[in-house]
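Starting off with a structure, shown below.
Removed: one protein chain of the complex. Kept in place: all other protein chains.
Showing subunit A:
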Amino acid sequence: MSSISELYDVSWEEMRDKLRKWREENFRNSEQIVDVGEELINEHASKLGDDIWIIYEQVMIAALDCSRDDLAWSCLQELKRQFPDSHRVKRLAGMRLEALERYEDANKLYDSILQDDPTNTAARKRKISILRAQGKSSEAIRELNEYLEQFVGDQEAWHELSELYINEHDYAKAAFCLEELMMTNPHNHLYCEQYAEVKYTQGGLENLELARKYFAQALKLNNRNMRALFGLYMSASHIAASPKVSAKVKKDNVKYAAWATSQISRAYQLQHLPAGVMLTSLALSISTKTPYTTAASAGVAVVIEIHGRRQT
């Protein structure tokens, strides 16, 4: 089997830089990290200098993700040798135990870290991850809430909590978490869009209007967010179709929906893709004629022509 450097014609420096990029952007492309990292470690360890330790850590975590316990173990040994009393290395040892589903042993390790250092957030979060892995959602939620009372600025934790709530269908609380995230990350279009999706799912006229507003906000922040565009169409259409809205609100929302449709059509045409199926189904998404809709339509006519079958 040829090496990465041969396959892709890259130097060891390029491989090292790629690893750094993936590290900094927190990518979870574990198979790639293992391929590149393993070769770097085996062939070029001496050239890496002090970078090697952080690479060992990165490769170890990726190895656990790919069930490569052999590689994870050897990375861990190197790290243990170099940093014998480190909590950071202990946490990695704990993660390995988690990967082997030895949750009790992992918890013991994390508890010993917390005894030494009660403010160690990494250990606390690993304990919560164990609860999640064991399917103990309510406990995970409870622990995460307690954690966030202390560490209220931990974005990753807020997002994790929103995911847990979404899985439990507790949309109101998920929305609350996303509101926290939007407050501290006002330019992040993904949080806006996720918040809008939660509101849409909650349903009801007020939530649909909020959904539409936040889909629009997401689009303002990133006009290529297709989910937001479709979401805008669907929420505007549902509002327009509702019997409870005034004529003006109906008119405005029909306009928003039509705008969204034209943007969608344009996006597909720019890529020379037939938009037929997409647009037909949009019109149907809010009508009573198809089975897969929730709102009743009352005269919202967004008539689209079929452009053709979808093909590669």
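Here is the rule we use: a contact is a pair of C-beta atoms (placed from the backbone, for glycine too) under 8 Å apart; a residue touches a chain by one contact, two chains touch by 3 or more; residues count from 1.
In this text, contacts and distances are computed from a predicted model.
Trainee: Could you check which of "Peptidase M14 domain-containing protein", "ER membrane protein complex subunit 9", "Coatomer subunit gamma" or "Multifunctional methyltransferase subunit TRM112-like protein" matches the UniProt name for the chain that's left out?
Mentor: Record says "ER membrane protein complex subunit 9".
Trainee: Out of A:34, A:181, A:198 or A:254, which touches the unshown chain?
Mentor: Per the contact definition at the top, the residue touching the missing chain is A:198.
Trainee: With the full complex in mind, choose from A:144, A:166, A:192 or A:240 the residue touching the hidden chain.
Mentor: A:166
Trainee: Over the whole complex, note the residues of subunit A touching the chain we left out.
Mentor: With respect to the unshown chain, the touching residues of subunit A are 28, 133, 135, 166-167, 169, 194, 196-198, 200-201, 203, 211, 226-227, 230-231, 234-235, 267-268, 271, 273, 277-278, 280-282, 284-285, 290-294, 309-312.
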